[in-house]
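Okay, structure first, notes after.
The complex is shown incomplete by one protein chain, all other protein chains being positioned as in the whole.
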Amino acid sequence: MRKLAILTSGGDSPGMNAAVRAAVRTAAVEDIEIIAFEDGYRGLLEDRTQRLGPRSVSDILDRGGTLIGSGRSEEFTTPEGLAKAAGALKEHQVDGLIVIGGDGSMRGAHELVQRGIACVGAPATIDNDLGGTDYCIGFDTALNTIIYDVSKIRDTASAMDRVFVVEVMGRESGMLALHAGLACGADAVVIPEIEFDYQEMFDRIRDASGRHKMHYVILVAEGACSVHEVAKRTTEETAEEVRVSVLGYIQRGGSPSALDRTLACRFGARAVELLAEGENDVMVGVLGEDLVTVPIAEAAGAKHDIDRSMYELIGRLAR
Amino acid sequence: MRKLAILTSGGDSPGMNAAVRAAVRTAAVEDIEIIAFEDGYRGLLEDRTQRLGPRSVSDILDRGGTLIGSGRSEEFTTPEGLAKAAGALKEHQVDGLIVIGGDGSMRGAHELVQRGIACVGAPATIDNDLGGTDYCIGFDTALNTIIYDVSKIRDTASAMDRVFVVEVMGRESGMLALHAGLACGADAVVIPEIEFDYQEMFDRIRDASGRHKMHYVILVAEGACSVHEVAKRTTEETAEEVRVSVLGYIQRGGSPSALDRTLACRFGARAVELLAEGENDVMVGVLGEDLVTVPIAEAAGAKHDIDRSMYELIGRLAR
Amino acid sequence: MRKLAILTSGGDSPGMNAAVRAAVRTAAVEDIEIIAFEDGYRGLLEDRTQRLGPRSVSDILDRGGTLIGSGRSEEFTTPEGLAKAAGALKEHQVDGLIVIGGDGSMRGAHELVQRGIACVGAPATIDNDLGGTDYCIGFDTALNTIIYDVSKIRDTASAMDRVFVVEVMGRESGMLALHAGLACGADAVVIPEIEFDYQEMFDRIRDASGRHKMHYVILVAEGACSVHEVAKRTTEETAEEVRVSVLGYIQRGGSPSALDRTLACRFGARAVELLAEGENDVMVGVLGEDLVTVPIAEAAGAKHDIDRSMYELIGRLAR
Partner (left out) sequence: MRKLAILTSGGDSPGMNAAVRAAVRTAAVEDIEIIAFEDGYRGLLEDRTQRLGPRSVSDILDRGGTLIGSGRSEEFTTPEGLAKAAGALKEHQVDGLIVIGGDGSMRGAHELVQRGIACVGAPATIDNDLGGTDYCIGFDTALNTIIYDVSKIRDTASAMDRVFVVEVMGRESGMLALHAGLACGADAVVIPEIEFDYQEMFDRIRDASGRHKMHYVILVAEGACSVHEVAKRTTEETAEEVRVSVLGYIQRGGSPSALDRTLACRFGARAVELLAEGENDVMVGVLGEDLVTVPIAEAAGAKHDIDRSMYELIGRLAR
């Protein structure tokens, strides 16, 4: 193998740079050239590339975001766009493409495979909603960002005796809200996968409000319902002061955590090895301590199951 | 002097606990008893108190929020409320009251002085908008929270080539936005004190958008204008993708910074000393490295001036 | 089941408090009383206990260290000590004991089982060197502490063109050094499990020193060799300025990471459930996403294997 392409696609997640660095340096050891397409599939369609060498990825391991850019592209999802993208890759005479991103990015890679491009995926999305892997790059960093921010909100909730409704990311997945909720000691968690018992929550708040030093923190996955709606109903039902906080984009960035970095290093390096070994149409993943591969289509199709016992545990551990 | 009261009032700010601890332990050295009124002036009206000793303030130095609670009270601002509050303090036979809080809290303390209660104030508000002191407790911690969060947002802005409009706290004061804007390298800052030149910003964004790797971060003090309005106009004028982030309550909490802790320790201890020395109706402050006192009414009345040269510097340092 | 005991033993690790909280609140739901022995097995021998209820573990989830104290005890490892300990537990009429700690603590629990005490273990050690579980409580937090501190050292290494030899914890295990080394982009890692090639390192440093902006960071597990010896040899062989940094006790403390918190919550709760289900002489662990149990003796006996491919990856990714 002589030449590979790499791109990061979809919402950025912390650790993408570490994965790119690992791929580039692993390729360098094997004398494989690497070019990056900028801004994800968009840059592929517009044929915007940079050559990456071992030196050009210095000092990016600990950086959030993605220095080669990411993005979304409507055109890419059309038959014409896909044909154009495959054409561009063939033009550059690359022996394979490494796609770092979430489920949309994996579906894109699978389409390119159908058009004759060897593709290996590395899962990177703070939503952690791909199948076939315990962890996606970025999830652990986002979790840590959330819990440290919620602990700041809790300071005020506690000082002012208030209820806080906090929105965290997760359009279709409650993974972030679930893990963060357990980790930060949330009083309740609202996620798309499980029906929420509002009456029980209102009862608990009313009950707590009798005691002194009432405070209550509810985490809501953005895809589950509107935080403003939750806040409104809670105010009406409990007569407590309720405040809303939308964590928003701060959940995406930041220097990656140790776990995301080791994962990203291993995923990025393994992706190069897999292509060099002739593998195609697979995504690298981690199960326990072991690196594994899973067919891309399977990874993108299967949702990561929610652990109901963790959901119930949150309820049991709340006071 | 034999007995003092203490309370924290208004929005909580990081370092309030450190100030309470310093006051309690300083009082203990002088064999002065201290009681805390819970939840600010509200607890004063409801006569909710705790006795604080040197041990009960262990392990609170590094905690955000305020463990004796804070709050706002409409009733307290009425003549009847003030009379009732003064009565409660006399009932407890305290020789003085330490009020830790922002401008509203200082005004309250000044009113209590008119009703025969010896009061000393310690400035604590992340808005940093009191006169007679360079710093209020909490400002520095909030600034650090903002800049680390904006750097996370910048990761995404940079990865996705986007404009971000970020709202920071400050209803009547642009201090937080101004200092944070300089510290995080914001491209523009919108504050209530200075008229903002939108056309210049639109020109800059249009100009940047020609170059590759455009990203642009605008900090807006909540009292200056609506971030959603800014985002809407910017989209219309520049055709760029614009995103909004409201940092909200995470700016209030968190373990206090070194500066806020040293300040809070010094303010809390000095407040006790001042009351013991027979001072009254003053707020402790810091100018340069020196502790000073300023009449409470003056501190609450005077706004902290915005440094125009810092505002201009932000513009010059933006690319 | 009516009554359980709990203790934290050995070196403290971040997340121990979260595990205690989870155990106490899980027990409370089942109406099981919980007492804590203070300072590990030492407090068991000295019969020092506290009763813990759902409220007494409020606000400890995010605290490093262990509020019920930990410690080591020589006496406990003697037959007399063990008999005395078992006697104390029987005196308190507890139906079981939850032991949170590392391999020494697990061996102690296994001994108590031989003396008629039902024991369940929860692995907590930053060394992460127990068998039967991917993670022990505290490992992930320690890793994050190390990588953020090494990145500070790297700032100076880079500014001053220096070689840094950094000692991290791990008397018998290179797990921390290995994972941290990959995560922070160390140039070399010295661990007890794998023989280190000094000549190759000296060659690399000499080679780098020809280029401008030389800097080189070596992580050494404390059990592998002396950092001062490594520094001395490196200076002699390469004529570079070499500095030593011993991270020391800062690796043990700090607010637990998200991963350590979710793990600790799950382990603590599961330990109670296991005892209630009649399980005995097992340690709870996590493999991938699943909670598992492993015989205590097996967990304490088996070392956690080092992943050689990660070791080699560090070498390949270093410039």
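Order of writing sets the chain letters: A, B and C. Residues in each chain are counted from 1.
Just so it is clear, a residue touches a chain if its C-beta (ideal position, glycine included) is under 8 Å from a C-beta of that chain, and two chains touch if they have at least 3 such contacts.
Computed from a predicted structure; not experimentally measured.
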Checklist entry - Which of the displayed chains are touched by the chain that has been omitted? => result B, C
Item to check | Absent-chain contact - pick from C:K90, C:K152 or C:R308 | outcome: C:K152
Item to check | Among C:D39, C:E111 or C:D260, residue touching the chain not depicted | outcome: C:D39
Item to check | Residue among B:I6, B:A22 or B:I205 that touches the chain left out of view | outcome: B:A22
Next on the checklist: Out of B:S105, B:T125 or B:N144, which residue would touch the omitted chain in the full complex?
Outcome noted: B:N144
Next on the checklist: Give me the chain B residues in contact with the hidden chain, please.
Outcome noted: 21-22, 25-26, 29, 54-55, 58, 61-62, 134, 140, 143-144, 146-148, 151, 179-180, 182-185, 255, 257-259, 261-262, 265-266, 269, 287-289, 307, 310, 313, 316-317, 319
Item to check | Sites on chain C contacted by the missing partner chain, in the whole complex | outcome: 8, 11-12, 14, 16, 38-39, 48, 63-67, 69-71, 145, 149, 151-156, 158-161, 164, 212-213, 243-254
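Basically, only the chains that are shown with their structure count from here on.
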Item to check | Farthest-lying chain, centroid of Cα atoms versus that of chain B | outcome: C
Checklist entry - What is the distance, in whole Å, between the centres of chain B and chain C, each centre taken as the mean of its C-alpha atoms? => result 39
Item to check | Whole-Å gap separating chain A and chain C, where each centre is the average of the chain's CA atoms | outcome: 28
Checklist entry - Hey, how far is the Cα centre of chain A from the one of chain B, in Å? => result 34
Next on the checklist: Show the residues in chain B shared as contacts by 2 or more other chains, in ascending order.
Outcome noted: none
